[in-house]
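Just one protein chain is left out here, and the rest sit where they should.
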Amino acid sequence: MFKIIKIAWRNIWRNKLRSSVVMISIILGLWSGLFILAMTYGLNEQRIDGAINTVLSHIQIHNPDFLNDQKINDTIINKEFVLNSIKNTDKVYKFTERLISTGMVSNAKGSYGIQLTGINPDTEKQVTEIYSKLIDGEYFTKLKRNPAVIGEKLAKKMKLKLNSKIIVTLQNTKGDLTNAAFRIEGIFKTQNTIFDETTIFVRKTDLSKIIGLTNGQIHEIAIVGKSLEDSKLIANNLKNIDKLNKIQTWSEISPELGYAQEMMSTFLIIFMGIVLMALSFGIINSMLMAVLERKKELGMLMAIGMKKRSIFIMITFETIFLTLIAAPIGLLFSYISIEYFAKHGIDLSNFASGLESLGIGAIIHTYLPVKMYFEVSLLTVLVAFISSLFPARRALKLNPAEAIKSL
Amino acid sequence: MNLTFKLAWRNIWRNKKRSLITIASVFIAVFLAIFMRSMQLGMYGNMINNVVKTYSGFIQIHKKGYWDEQTLNNAFKYRKGLVDSLKQIEGVVDVIPRLQTFSLMSSGHLTKGVMIQGIDIDKEKGLVSWEDRLISGNLFSNNDNSIIVTKDLAQYFNKKVGDTLVFIGQGYHGMSASGKFSIGGIIDMKNPKLNKLLVFVPLKLAQDYNSAENMVTHLIINKDDNAENDLIFDQINDKLDQDHYEVMTWEKMIPELKETIQVDNLGGILMIGILYMIISFGILGTVLMMTEERIYELGVMLAVGTKKIKLNLMLVFESIVLSLLGVLLGILLVSPIIYYYHINPLVIPGPKGQALKDFGFEPLIPFSTDWKIIFTHAMIIFTIAIIASIYPILKVSFLKPVEAMRAK
Partner (left out) sequence: MKIIKVIIAIIFFSISLSAQSAYDIVKKSDSKLRSANSYAKIKITAIRPSWSKEMVIKSWTKNSNYSVALVISPAKERGIVFLRRDKEVWNYVPAISRTIKLPPSMMTQGWMGTDLTNDDMIKQSSILVDYNHKIEGEEIIQGKNTWRIALTPKENAAVVWGKIILWIDKEDYNQLRGEYYDEDNFLINKLISSNIKKFDGRSIPSHIEFIPEDNPGNKTIIDYLELNFKIKIPEEYFKTRYMKRLR
């Protein structure tokens, strides 16, 4: 048995050309498959991350009635209790409280509907990254009186600059209309232009005075855990403690994000299937050639007494060896390229102007969870192995006598 | 020349197995490429159809300036003559009028801003299945005085079929608009934002409410699924006075969809590219090995006096014939399959399919039978095969007959 394996090993080096062709096919198949997977994962991660770091966070808590119509009096129930529970919940990393009020913003040029979000800048910075996405101005560090931080789209629409004045019209707790003036302290830009167009950040302390919620009531709590995967766990823990407020994970708030991931994985499966099929075919093709080409030699081996089973094993092992050499090389190339582009990103700005509006950004950083390396390699090796069986079987059908005749 | 071709032909049939293997590698390439591309393009087409029909329609006609300032004062008169002339354009199935405006909807202490769409329901049914949206009550008919409300609105106001709602707003040319209507039906638009926003009203009723007799804000073109949008767009532009009207395609109105597809398409092309890479390798490998195997025979031919050019020509012929056969076989076998999935789209099962359904779309992938796909990929692969044949030609060009014969 060992001898056969040795022969198989030597055989692959005898015809360097053919062996290289097979190995290169496997390397390419593996590399391209893994790279595309990494690109897709990276794309999706970025999309999700973009949304989570600016708008969604991992978990949000609201008064269940508030979600329907954002009525100002539907504040979070038992706020102190909820906040304490959050502090004591496992895996919670940071959280922040917000006041939310919908109304109109005006200047001399016109008025538009917006949402005013009252925040605590210090805790907010720990939960979202908007403070790092300023294109101009500061994030609640300079202006003393009624500072506002707005999105670039809104600034453009209303022709606002730093220090411009805006008037907001809101309803207070009594249902009366109330106005207040704010000055622009900073302008941010996220990947979500609709968010940039309709959200104005102000200090919670300023907003609470205007709308009349001065007992510390809040409308929204946003929580981040140490990692995204912990979201569901944290949510469930909280749901056990707080039965009154509505606790949602990011995927419940924005199902389209989760859905996009689903669609991608479906396609990847189909794609991998096709790639593997092509690969398999290439291997069968090559190994078949190898068998036919060595008709005489194999015939002779059989004539001198080598068992058919041994021949079968020999050919199978040839393929296995080729795969075992090619696969690690393919893995190595994949790993290097994926890591490189993970750091430097692939610049697609020439091709897809649409990526920005989708909240992705034109530079994609590849990313591949480690288990995918294993899964894809395993699959490739399996396919290669199964592909080898057909030519190996074909070898068995060779008739020794016929084979010798062609000598 | 004739001789060379005859030789090539006979070579092919002489070694059936070898030829078959070559044909097979070309065939599988063509098959897989066309299969994958047909699936991708079919899916995009379907996605476009679904989203466009639900939201904007393929082409919209407005009064010039409406898109930038979507107010009722930018409505225009519905002219039957114009509509009939538009219907004559080939591919146009129907021209659907709408009157759209914002108003306040009120009941008890609750007031909310909503978008009222005055529609001709019989024509709208040609775009989207209204029966699928209906969750209670009935769809109105064009002469009714009842309205259709989306489900979240009904819930907010705590109303059911038969209840009344009041509307107040700004009508045409500054006239106040006000009306009291009863709910005839409640629908689910399958989109949370739309479900909180829309109210549908028979067109005539909307025109009355807004003091906008015989006026519309939109004319929506419903076209044949297979008709070319751009062609119809051009013909419409020819028929309309550019100073008074603006015509827009869905690409202009929902650019996000076009961009999503672009991005996806990019990925798709990348995938096809990779497929081609693997395929090319397959073909190249096959050709390589063929050549190696025939070194002896080729050497003999040279030794016997065949000119190298003739030999190369022969190899080229063999390549062409084999590739052609592979391509034809591929097309032959893939066509019925994509045709079948065109008529009976592939169903996306399980939770992924359900996710699509939740968005109001059918979980289907219909394959595209655009002949351009078949032609393009067949040509590409044919070309690849021919290019691959450069190797044997090169080999022959540098071949020393004596060495070749020794390599038996």
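In this document, chain identifiers A and B correspond to the written order of the chains, with residue numbering beginning at 1 in each.
What we mean here is this: contacts are C-beta pairs under 8 Å (C-beta built on N, C-alpha and C of every residue); 3 or more make two chains touch, one makes a residue touch a chain.
If you're wondering where the values come from, they're calculated on a predicted model, not measured in any experiment.
Asker: Looking at the whole complex, which of B:Gln155, B:Ser178 or B:Gln235 touches the chain that is not displayed?
Answerer: B:Ser178
Asker: So which of A:Ser164, A:Thr193, A:Ser254 or A:Ser310 would be touching the chain we can't see?
Answerer: A:Ser164
Asker: Out of A:Asn15, A:Gln70 or A:Ser111, which residue would touch the omitted chain in the full complex?
Answerer: Counting the whole complex, the residue in contact with the absent chain is A:Ser111.
Asker: Quickly run down the residues of subunit A that touch the omitted chain.
Answerer: These residues of subunit A touch the chain that is not shown: 103-104, 106-109, 111, 113, 145-146, 159, 164-165, 167, 169-171, 175-181.
Asker: Which parts of subunit B face the unshown chain closely enough to count as touching?
Answerer: 73, 104, 106, 111, 113, 166-168, 170, 173-176, 178-180, 211
Following the convention adopted for this analysis, only the chains that are shown with their structure count from here on.
Asker: Please work out the Cα centroid separation of subunit A and subunit B, and write it as a whole number of Å.
Answerer: 26
Asker: Which residues, counting only subunit B, touch subunit A once they are in their complex?
Answerer: Interface residues on subunit B, with respect to subunit A: 17-18, 21, 24-25, 28-29, 32, 35-36, 39, 112, 156, 255-256, 258-260, 262-263, 266-267, 270-271, 274-275, 277-279, 281-282, 284-286, 288-290, 292-293, 348, 351-352, 355-356, 358-359.
Asker: Which residues of subunit A touch subunit B in the complex?
Answerer: Residue list for subunit A touching subunit B: 17-18, 21-22, 24-25, 28-29, 32-33, 36, 39-40, 68-69, 255-256, 258-259, 262-263, 266, 270-271, 274-275, 277-279, 281-282, 285-286, 288-290, 292-293, 348, 351-355, 357-358, 360.
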